[in-house]
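All protein chains of the complex are present and in place, except for one that has been dropped.
Note that the chains take the letters A and B in the order they are written out, and that residue 1 is the start of every chain.
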Amino acid sequence: MRFELTPRATVSPVARTLAPVAAFVTAFLIAGFVIWLMGRSPIAAFDVYVLQPLSDPWSLQELLVKATPLALIAIGLSYCFRANLWNIGAEGQYVMGAVLGGWLALRTHGTDAGFWVLPLMLLLGIVGGALYGLIPAFLKTRFNVNEILTSLMLVYVAQLTLDYLVRGPWRDPQGFNFPQSVTFDPAATLPPIVEAGRVHYGFVFAVIAVLVTAVVLGRTLFGYRLKLTGDAPRAARFAGFSSKVTALSVFAISGGLAGLAGISEVSGQIGQLQPSISPGYGFTAITVAFLGRLHPVGILIAALVVALTFIGGESAQILLKLPLDLTQAFQGILLLCVLAADALVSYRIRLVARGGGK
Amino acid sequence: MTTFEAILLTIVTASTPLLIAALGELVTERSGVLNLGVEGMMAMGAACSFAAAVSFDSTLLGVLAGVLAGAMMAALFALVVLGFAANQVGSGLALTIFGLGLSGLVGAPFVGARRDPIPPIDIPGLSDIPYVGRLFFEQDLFVYVSFALTILIALYLTRTRSGLTLRSIGENHTSANALGLPVLRTRFLAILFGGACAGLAGAYLALVYTRFWSPGMTAGRGWIALALVVFAAWRPGWLLIGAYIFGAATVLQLHAQAAQFGVPSQMLSAVPYLATIIALLLLSLRHGRAIGAPGSLGAPFVPDR
Partner (left out) sequence: MFSRKVFGALAGVAVAALSATGAMAQAKDKVKVGFIYVGPVGDHGWSYQHDQGRQAIEKAFPGKVTTTFVESVPEADSERAIEQLARTGHDLIFTTSFGFMEPTLKVAKKYPNIKFEHATGFKRAPNLSTYAAKFHEGRYIIGQIAGKMTKSNTIGYVGAFPIPEVVAGINAFYLGAKSVNPNVKIKIVFANTWYDPAKEGDAAKALLDQGVDMLAQHTDSPAPIQAAEARGKFGFGQASDMERFAPKAQLTAIVDNWSDYYVARVKAVLDGTWKSEDTWGGLNANMVVMTPYKNMPDDVKKLAEETEAAIKSGKLNPFKCPIIGQDGKEIECKGNGVLSDQQVLGMNFYVQGIEDKIPQ
C-alpha cells in the first residue's frame, strides 16, 4: 500500500480557507480522544481551553498580550521563510534587541532624559536584533556557512550574554545582588494602549508590521523578488536579483522585528532586564509563522490561536488539573494537522495497492 | 586511572548521544529529507526507554522501547511529509513540540525511579593499553554501537548500491524518480532510521548518562545533533569528529572552571557554540563553496505525471 500524490490543477479558494478549519477540528478530535483516554470529559476540556477564554474580556486582553511578540517575530520570519532561508535564531535576535535597547534604558536611568528615550530604545532594539540577525546572513552569503546552524548557535550565545550582563555589570546595585537590572524609568517604559491595561503598544507595532508586510508582499518588487527567490531561485537569478542582497535584507528585517519584540516586551511588560526575558517566543514564533502559512494576516490569527492554547493550557491546569504536557502535545498535533491539511488542498491524495504505478 | 584518561572518558559519554542522534539524522538528510524533530524523537526515546526499563526491569527492553518510540515518531513525521508532502521544516518543528509534550505524559509516573548502571564491556588485553586502552576498549555497549554505526553508515553510503540509491534520491529526486528509483520508500526507511537513532540516543541519556528520567532532560541535545550534521558536511567521519569536538568543548569548559582560570562561566559555557561556528567557518574557507548539502534537502517530492 502506498500514497500517491497528484497536484490539483486548480485550487479552490473555499478549500484553501476551509483547510485550516478542518485541521483544527481534526486536532481537537485527537486531543479530545486523548483526554477521554485519560478519563476526563473532552467537552469540559474544550470549554475550558477555548470557549471560556474567548468569552471573557480579561482573557481576551491576555490573548493580545501573549500574541504580540509571537506575531511580531513570526511576521519577520515569514520574510526569511518565503525566500527559503531558515532563520531558527529569532530567540537570540529577540534577546539582543532587548539588550541593546535595554542598555539605553539603564544608561538614562535616574537622569531626566526626556521623551526621546523610548523611541531611541525601540530603534536600538530593532538595530540590535537586525545586526545580530545579519551575522548568520553574512556568514551565509560571504562564506556559505549554513544559516540554520549559525542562527541556532547564536541563540545560546545571546542568552549567555544577557545572563552575564544582568549577573555582572548591569546588576541593580540596590537589588541585594540578585540577578536583575534596575526597574526602567517611566520615560523608558512602553505604555499600555489603554490606561491600566496590560496590552502595550507592541501590539500596535505588530498590527503595523502585518499591514506593511501585506503591502510589501503583494504590491512591491521586493515582495515579488522574495517569492521568486523562494519558488524558483534560478529564475530569480536570471531576473537579475542578487540572492546575497535578498538574504541580507530578509535576515535584517526578521532580526529587526524580533529585536523590536524583545525591547517591547522588556520595556512594556517586564520592566527590567533579567536572566530570562522570553519563554521561548523566538521558537514558538516559527510555529506561528507556519500555522499562519507565511501570510501576514494568517500569522496574526495564528499568533492569537497559539496564545489561546497557552492561556487555555493554564486554565486547564487550574480548573481541570490537566498536565501542561498535554497542551504542548496538542500544539504539536495542531501544527501537523494544519500543514497536512494545506497539502490536501494542493494535492489529490490516493491510497493505492502496492504495484500500481511508480 | 589518570586525570587525562578520566577527562577523555567524560568526553566520550558527553559525545555519544550527540553522535548517535546525528548519525540517524545524517542518513535522513542524505535521502533529501530534513527532519527538525530530533529533539522530540529523542525526548520520546528517553521517556519510553526509561518507562520500559523500569516496568520490565530490563535494560534491553528499555533500549528496544526507546528505539521503537523514536521510529514511531519518525513514522508520524513521514506520514505528513511524504504522504501529504507537507513542509518539512514546519512538520519537524511540530514533531519536536509534540514529542516533548508526549514524553512528559509518558514519563510522569516514573519520576523518582532509578536504574543501576550498565557495566562497561571490557575487551581483555586491549583495555590494558596505556592511555587509550580504557578509553577505547572499556566502554558501555552504546559507545561501541556509535563507533560501529559511524563506520557502517560511511560504508553503506559510499560502498553499497542501496546507499548510492539513497544519495542520488537526496541529490535530485526528480531524476532519481525518472530513473525508476523508489523515492518515497527509500525516504520512508531513511526517516525511520533517523527516528530509531534519535530514540537510541534518548535511551542512552536516560539509561546510561543519568539513569533516571526527568521532564525535558534532552535539554536541547537534539538541536545540537542537527547542527552537527551540517557541521560535518553530511559526512559520517566528520560527524564523529564534530560530535567529539562539541563534547570536548562542553566538558573542558567545566574543567576550566574547576581549574580556576577566573573567566566568567557564561563565557566558557558559550565556547562550544562559538567553537562550532568558527570550525564551520574555517571549513567553508578551505572549501570555498557550499559543502555537501544534498540537492533536494527539504523539498517535498511530488512525482510529475
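Note that in this section a residue touches a chain if its C-beta (ideal position, glycine included) is under 8 Å from a C-beta of that chain, and two chains touch if they have at least 3 such contacts.
What you are looking at is a predicted structure, and each value in this text was computed from that prediction instead of being measured.
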Shown chains that the omitted chain touches within the full complex: A, B
Absent-chain contact - pick from A:Thr108, A:Thr229 or A:Ser315: A:Ser315
Of B:Asn35, B:Ser168, B:Thr186 or B:Ser269, the one touching the omitted chain in the full complex: B:Ser269
Residues of chain A (touch criterion as defined above) contacting the omitted chain: 58, 62, 65-66, 160, 163-164, 167-169, 171, 176-179, 183, 198, 265, 269-272, 274-280, 311, 314-315, 317-319, 321, 323-324
Touch list for chain B against the chain that is not drawn: 3, 6-7, 10, 13-14, 17, 104, 107-108, 111-112, 114, 117, 205, 209-212, 214-217, 219, 221, 250-251, 254-255, 257-260, 262-266, 269
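Please note the rule applied: only the chains that are shown with their structure count from here on.
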Chain B partner contacts - residues on chain A that touch it in the complex: 2-3, 5-7, 81, 86, 139, 143-146, 148-150, 152-154, 156-157, 160-161, 163-164, 167-168, 286-287, 290, 323-336, 339-340, 342-344, 346-347, 349, 358
Chain A-facing residues of chain B, complex: 40, 76, 80, 82-87, 89-91, 93-105, 108, 177, 180, 184-185, 215, 223, 226-227, 230-231, 264, 266-267, 269-270, 273-274, 276-277, 280-281, 284-285, 288-291, 293, 300, 302-303, 305
